[in-house]
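Structure provided below as structure tokens; questions to follow.
Here the complex is missing a single protein chain, while all its other protein chains stay put.
Chain IDs A and B follow the sequence of writing; residue 1 opens each chain.
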Amino acid sequence: MSANEFYSLNVNGETMSVQDSWVGESLLYVLRERLGLPGTKGACEQGECGSCTVLMDGEAVCACLVMAATAVNSEIVTVEGITTDSELTDVQQSFVEEGAVQCGFCTPGLIVAVHHLLGKNPQPSEFEIKEAISGNICRCTGYGRVFAAVEATIRSRNDSK
Amino acid sequence: MAKSSLVTKPRDILGNSALRPDGAHKVQGSFEFTSDLHAENMLWGATLRSPHPYAKIVSIDTSAALALSGVQCVITADDVPGKPTYGLISSDQPVFAQDFVRYMGEPVAAVAADHPETCRRALALITVVYEVLTPLTDPEDAIAGSFAPIHPDGNVIRHQRIIRGEQSISGPIVVEGEYVIGMQDQAFLGLEAALAIPDPDGLGLHLHVATQWLHEDLTQISACLNLPADKIRLTLGGVGGAFGAREDISLQVHCCLLALKAGRPIKMQYSREESFFGHVHRHPATIFMRHHADSNGKIVKIDARFVFDGGAYTSTSPAVLINGITHTQGPYKCDNATVDGYAVRTNNPPCGAMRGFGVVQACFAHESQMDKIAAAVGKSPVEIRLINAMVTGDPLITGQIMESVAPVARCITETDAIPLPELMGQTVNELSLPGGSGLTASRSNIVRGIGWGVSMKNLMYSEGFDDYATARCTLKDGIASLKFATSEVGQGFVTLAPQIARSVLGVDEVILEPIDTQIGSAGSTSASRQTWMSGGAVDGACRLVRERLFHHVGLMHSIDPIRLVIDGTDVIDQLGTFRVSVADASEGIEISETFEHHHRATEELDENGQGNCHTAFAFVAHRAVVDVDPELGLVKVVQIATAQDVGRVLNPLSAIGQVEGGIAQGLGLAVMEEIVMKDGKVRNPSFTDYLLPTALDAPDVVAVMIEEHEPQAPLGAKGIGEPPCISVTPAIVAAIRNAIGKNIERIPVRPQDICL
Partner (left out) sequence: MSVIVAKELTTALTALREHGDARLIQGGTDLMVEINFNHVKPTTMISLRDIKSLRMIRTDTPGIMSIGSGVPYSVIEGEPVLTAIPALAQAARTVGSPQIRAAGSLGGNLGTCSPAGDTLPVMFALDASIHLSAIDSSRVVSIHDFMTGVKRSVRQHDEIITAIDFPIINGWQGYSKVGVRNAMVISVASACLVADHENADVRIALGSVGPTIIRCRAAESWLKTTLDLSTRSTISLDVANEFGRRAAEESSPIDDHRSTAQYRRHAISVLASRLLRKAYQ
């Protein structure tokens, strides 16, 4: 195995350099093991669970299916970069308050997916919410509290208008 | 002038929806799961697994792997210094296969290297010569003795009968069926992971691991490593779900062996594919049941035969078998029974614990039977279940008397009272019909069905096991610290434990100490037992601390401590006016107490399956509404109504989360989740082909919590984790049958089972 890839990624607004990496490394692996950003989780390695959802040029994608070295010209945002300060976002707050978090392994991916959804579609229908997170498998909650958290976020955004 | 109003936030005591203390970290991605751990100078570990279900190992050559640049060491069975096997009930599973491999995916060797890809390449360089043998894959061959033993312990893991009452009695109504339950996977999201850090002196180590039971792991690891238990420290790493799959050892021993051999920290982390081979699954089972009933549909007798396929090694098969057969009757009165049960060994993947533990299988059979009785006597599913509903004081088919609160009829009637969903309109979003985004159906292709399932589930461990949990509470300056080894796997014990301390001690701030083996065992996070067991231990420790606090306050203020109680966050004299805050009362002192909670003793079953083998029981009813496309065999579960016997709700938010989550898992078993086997080989070890319910498969859940405090339970609360996933499966299948008018006796229900 030759570990001779050197490149830079733009992650959460910062330029981060990757050294001595193997060509086959996914963005998920590089974020977690090389760039000190373990918030993005891996659970299937094939885009079937959504735990590794990140934003790439504004689109929600599975980091496990992005060859890291091909992402050099993209802006990547991970769960760590969803908010710049230590405060929780309204989505994160709702997830905690509505009981949408149990084991929490799917949670970072869901948080990114929900931010992405509400950014594109601030007033999604119930079906649109479900479809938008249908790529994020949660094994603990059965999704009921997750829906509640998304709806609570939408309500609070509407109330504060 | 606007009125000012004071909003008082309720204290996070028992009964309130306290929020998870780890919630903020989990939503920010800063919660540390085991797979997130790193250590200086760390190497990666990986496992070589058998591609064959059954083969003799002729030779293993690791030299090429060792020669690969970046590889630190390679280990096989020859490198296990202690006991060569492990196991929860019977130590019959090799750490590494030595002479034979007995299932596809059995560990043969492990490597440590500088990069996961180096590990994969090293594994490919290990040459194992196998003499492939014909696998034993049909459990009936194991029972019949027609196959040579595939293990020195034989092909039958356990055989147990239950003989109760009049054996030849029958009734005018006789219904029967043979029910087949496929192999379900727990499919927790946080894959198996561990980090083993050897001590600097090389004589011990520290293992961070995602597990359900630290102390049991420690016992098994210590034997295999031939190291005294005090040389091994286990700390719970963040656990991404468990559902039974982390009760058995998976990578623990391998990781420790590699760390000791390499003299460097080793991280191991399974891929999803490896995870399907790396942990036990829910037992596939075939259950024959014949119910004899009177003309009203009252059960007279049940005949049953259970066959659980335990796979290659024992794991918890003996206990799963007992759970299955002792729940033959379900939550119904039954005086006469003839039950025969087997758990057998095959060359299929090992099976063990999964949420519902043997009762899921039994429940699918008995609930299908109840509907057959109902049809035979012309009664509704609700009527037939109410006629037979068990009450406290009833004898079970094991002779044990039902001593738990048993609100079976209430579960049924309160579920029945939940409004049905609206009928489908003539114009619907076609994407929400069965078939979903595949757009396979129009409104006119769809029929709706309703079905019922009701279940009984034992709580805690059974058959004489001395089940206990330990906790320590320390009160200092108004702050309580709690220490326990209870695995937090997502269920929320870390939320509940502080609630208990706040309620008992009148404190607001509660610190949770690390979850590790530096205190006595808490037992396993399984069997719906931690609220009762570790909850009881925390409650007990806090009460002991409170007693000493009252003694201290009494001495300081010359009040008989017996007059003191906690009122909010104060200590007060119930007979006088004295009041002091707990913070002030505990200032400058430290009170620490440890408590072990044991549940009441149970007994083993005798040869006729008689004995007080279970500790306590919980009940639940489910009503399913499904839409079915009968021509294509596709299903959409629309609504699940449920009323669950919970004893007491300690945290409403956690409770509904358990109910909804369990329902989704039961739905999965009903219509999509199955490990598909052929000739002992797993055909679908990935999330592309092992399908889990998505957000678009989730039904509306309407839940009622039935609160009748359980006097035996330390907090009045029953465990609530398992019941939600048990009777929802038969309810969904019954609803499918109701929609299409066809009998189905196999789960998961596949499209072809509906339409062909």
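The rule is simple: contacts are C-beta pairs under 8 Å (C-beta built on N, C-alpha and C of every residue); 3 or more make two chains touch, one makes a residue touch a chain.
In this text, all values refer to a predicted model and were calculated from it rather than measured experimentally.
For the options B:190, B:238, B:331 or B:434, the residue in contact with the chain missing from this view is B:434. Note on the undisplayed chain: of the listed residues B:223, B:418, B:580 or B:632, the one touching it is B:632.
Interface with the hidden chain, as seen from chain A, comprises residues 2, 4-7, 23-24, 26, 45-48, 50, 53, 56, 59-62, 64-67, 69-74, 113, 131-132, 134-136. Along chain B, the points of touch with the absent chain fall at residues 120, 271, 273, 434-442, 445, 631-634, 636, 671-672, 676, 678, 683-684, 686, 688-689, 691, 693-697, 750-752, 755-756.
Just so it is clear, only the chains that are shown with their structure count from here on.
In whole angstrom, the spacing between the mean C-alpha positions of chain A and chain B is 28.
Per the touch definition, chain A reaches chain B in the complex via residues 1, 3, 22, 24-25, 29, 32, 37-46, 48-49, 51, 78-80, 83, 88, 91-92, 95-99, 101-108, 111, 127, 129-131, 133-147.
Considering their complex, residues 17, 19-20, 22-33, 35-36, 70, 115-118, 121, 187-191, 238-241, 243, 271-273, 429, 431-432, 437, 489-492, 653-654, 656-657, 660-665, 686-688, 692-696, 698, 701 of chain B touch chain A.
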